[in-house]
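With one protein chain held back, the other chains of the complex are shown just where they sit.
On to chain A.
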Amino acid sequence: MRANSPVFSILLWTLLSLLTLFPIYWLFVISVKPAVELFTTPSVLLETVYWKNYVKVLGDDTLRRYMFNSIVISTGNAVLVTVLAFMACYALSRFDLAGKENIFFWTITNRMAPAAVFLLPFFLLFTQVFTIGEWKLYDTRTGMILLYCTFNLPFAIWTLRPTIDAIPKELDEAATVDGATTWQVIREVIFPLARPGLAVTLILTWVFAWNEFLLAATLTSFNARTITTGLSEYVTTTGTEWGTMASIAIITLVPALLIFSVVQRHIVAGLTFGAVKE
């Protein structure tokens, strides 16, 4: 069988998919077992399915609220970050700004910090500094959307920059000669060609925001608490409710999968654009 044939691809991906899916399958297995059964001899196949965990989780108003918060925060943050990074990368790529390479490197240093000790200064900023009268940035969705920029914005800038740099400058110059404004160049030339990169950036920043745990655990209490933090409330040192945690984790896959399937199409859509342009 030739390595190029579709059959080979399908067989290989089936095998890889089994490896990828196994831990997620196991998460599902944990979610449909009563607590006592978790600590017996394991078996790969499920004999009985126990749905109580799901009934409990789906009927919980608090968790529904956390879920809603997560969706708002992740989507808000991913869109904000992708737009800002797109602008920043265009500026870094197309303008001759003094010290721009240093600024580019500086952005990524914001992602290097080990989180533990930075929780306190963030907490102080959110409770003592960013306040107007009674209102605090602490425990607000806006606060989390802004805060997540610290690790997502550097990430987005670094993943988008190669894409924007790879778009030939001659294209913008040709458009500018034809009388296009900067805004038109960005919209008509850069945006369509950068679509695969933008789609991947949007997906991955969304995922990072969705999965973030430490900052959300420190800087929210109830109003803006996210589902990832909510599920971790069932993981404690004294005794973890594995089943509850696992069933929430399985439910959180659903919105993430929806976003993925919608945005992923644009990764391929780029194929044709990349191919026709000279």
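We adopt the following convention: a residue touches a chain if its C-beta (ideal position, glycine included) is under 8 Å from a C-beta of that chain, and two chains touch if they have at least 3 such contacts; residues count from 1.
One rule holds in what follows: contacts and distances are computed from a predicted model.
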Out of "FAD-binding molybdopterin dehydrogenase", "Stage III sporulation protein AC", "Sugar ABC transporter permease" or "Na(+)-translocating NADH-quinone reductase subunit A", flag the one the UniProt entry gives for the chain missing from this complex. "Sugar ABC transporter permease"
Can you tell me which of A:V49, A:L97 or A:A174 touches the chain that was removed from the display? A:L97
If you put the missing chain back, which residues of chain A would it touch? 4, 6, 9-10, 12-13, 16-17, 19-21, 23-24, 26-27, 30, 38-44, 84-85, 87-88, 90-92, 94-97, 103, 105-118, 120-122, 124-125, 146-147, 149-150, 153-155, 157-159, 161-163, 165-166, 176, 182, 193-194, 196-197, 199-200, 203-204, 207, 210-211, 213-214, 228, 231-232, 235, 240, 242, 245-246, 249, 252-253, 256-257, 260-261, 264, 267-268, 270-271, 274-275, 277-278
